[in-house]
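Apart from one protein chain that is not included, each protein chain of the complex appears where it belongs.
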């Protein structure tokens, strides 16, 4: 299988879902190898580079795309299988941006307090050890942490003619910021416009659940993914499948509503997978769900609801597409 | 080490934190083996037993205790190390109680809709396989699930002269409903009144994160625990330590505030453990936190914030008390 | 009608709903004239008195009571009609207490930011003009504002054996902090324990809706009220009636749930008053409700839902008790 390489120029980045002309057309079945810039658009390169001075708010969270998927129509499910994510630089950056993040007041959780100090951390990447190093700013502590690459942002054009900032997680995917969006996972997104118009970005060399300070170890990323389509298979909200789990992602505020959305979507999926009545799926999931918070910092908060396959009878979703994509991915490498 | 056995009579159960005379006095260092009744007070024994007819709201979530810990004073930390939890019956029960749970309107999330159908599920325990079996009510699906015992409710008497229902999770612990409260874990609670007056209950043979329908596989439990005290060590909110993780539990509404509380408490703990400035701890935890939701169904919702010890330099809390309790626990068995 | 005068000593104040022995027994029909201390317990007497130094957290929001109402039983409605509220001092105090209030992070909305500056404002009372004067601290602006006395806190002992801080608004009333709790209003509270055990306090010489900074113009108050009882008439949540409006008060978090509770309770009341089906009451109230937020600062937030009587056909609640109490009140003066 051929792999289509995409490395956008600065002018080609997208900053919204919807409202942008396609960067490229792809057929279902295509393998892509795409370069994505980091969420700061490469502006934070040392601890002296503070977000207030360097980050241009017009150019944050640049997305690579959108890709027009031939044949994709509203009501279909877009399937994106992530084969590999490779850090494209030798360092990642994180920042406490004033009035942004989970442990500070924000433009929404509006208070009269002063902001936290604008601070940047640089994480050096050790490719041999496959680690990035946290370096405390006020003390000498340094900690090498495993690289666990993921994409913060994966989405399609929204419904109803809306155009949303790439900072938004929603029904259409977007800035969900979950560590589950990693190599080996297949993401199923509802298609709302002809061609789906998906884009990806916001590579994280690693991220904790909740993304507490609002930014992960942000880094340029080279992502290999397979694109496919399930006619008529649109889920209500983003779904993820990997070798071990069935997963859904809900995004809203307050956080309990993000959870409710994800939990109801997994109840629905269990109806499809196991023929369970909603009350029975509700009960079963009450005893087996894993619920890692994704982010508590974005325009909507995101919660992931997971069910471990090994606890459950065999089942396959979308005609076994995830397994099929795993096979195709293996043949790529 | 001797183990003190406690099996309460029906009249001896406590239904509140605070407001109850001590069941027994214990010294720091004591090992207890306590029997706890299930959250339904044993009233749901078949799928014909519906909560609306059988559960007496005066007698729900019975607690075994309170135990007066000699020498415990406000400002101390009570340490409870869970050695073992053994199902005390051969079945557990779960129920969708009308207007209670996460995917229904409630007395708080008040709507005009009809309730979901009052439904009870019984989980048969297979001691040899160490499983409980989910049996769907509307279809034939049965699934054997591993027993993973935990206590939903562990708490002390609240501050300020308050008396709270055993259904409440709060700063004083209580009905946190997290699967992390399991054998091998040490729970550190702030002491608010002389003697601490802790109690335990709400055994779950297993529970998913979020406890979606509001009830786990509820079952009578025999719990072996070690009681200890850290003079002057009161945390701001409940902390947990096991062999693999540092953990905090925040409880409030909306759910993001439960998370904020837990995340700030772990920032504080990281200041103690690693000498980190709050901004550095905030940053480090942004990249390593694990955040499993505990419950989205109780009077307050609860979120757990965890950090994996293996990612971090060696550190010890409370003079290495958890490791010491592990050693003592080993000598018990 | 005789009026029973009650002026507690310092030792007699109550700081909780429930958990306190009755201060006095009263019969339904009794008129009371009670003195209440301010929420700071009189500790803030000049702008030099800062809350951090002066306010003793054990003694905040002192309540006058509890009063045991003879014959009151669970399921009854306690009716308290407020005849008059007179400022009992010549000044009131307000404060921005660190980490308390609506435009700051708090122990629940937990952030890592510094607190707002601890600040006290003193409002001089001009009895002739019936004003209190706001005096800016950083500029010279002074503004005389009309005195509009109200009680922040009116409640009964909670159900389920709970004891709650006087800072809490809940189903049992408590610290609802609504300007609607003023002379001319009748408050209907559900009775949960024999004797009801109600208390009152937290006089405000005036307060804006939301009580943004967390404290009103707090002042000692002399309140004249009539006590009555409606056998079997317990509302689901606190109700208020005055000459112009039907009102309910919901208290919870997040704020939309406080509103939901109040709105559903008014739907129920409209069923009783006008025989309306819940869907019709829901519709009618959608077009006529007035919804002033009460507080966004307490342990629970409170919202008031009101319907203007002049828009509606004549109706009477609880056998016309409010009108009857108005007549009795008139005879008192």
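Letters A, B and C mark the chains as written, and numbering starts fresh at 1 in each.
By definition in this document, contacts are C-beta pairs under 8 Å (C-beta built on N, C-alpha and C of every residue); 3 or more make two chains touch, one makes a residue touch a chain.
Just so you know, these numbers come straight off a predicted model, no measurement behind them.
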| item | value |
| --- | --- |
| Contact list for the unshown chain, restricted to visible chains | A, B, C |
| Chain not shown: contacting residue from C:198, C:259 or C:318 | C:259 |
| Chain C residues that touch the omitted chain in the full complex | 94, 96, 102-103, 116-117, 119, 121, 134, 136-139, 141, 143, 145-146, 206-217, 253-256, 259-260, 263-264, 267, 274-277, 279-280, 282-293, 296, 301, 303, 305, 311-313 |
| Residue numbers in chain A that touch the chain omitted from display | 15-16, 18-19, 58, 107-112, 160-165, 250, 252-254, 257, 260-261, 263-264, 267, 278-279, 282 |
| For chain B, the residues touching the chain missing from this view | 103-105, 109-116, 254 |
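By our rule, only the chains that are shown with their structure count from here on.
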| item | value |
| --- | --- |
| Rounded Å distance, chain B centre to chain C centre (Cα mean) | 35 |
| Mean-CA-position distance for chain C and chain A (Å) | 47 |
| Distance between the centres, which are taken as Cα means, of chain B and chain A, whole angstrom | 32 |
| Chain A, residues touching no fewer than two other chains | 103, 116, 254 |
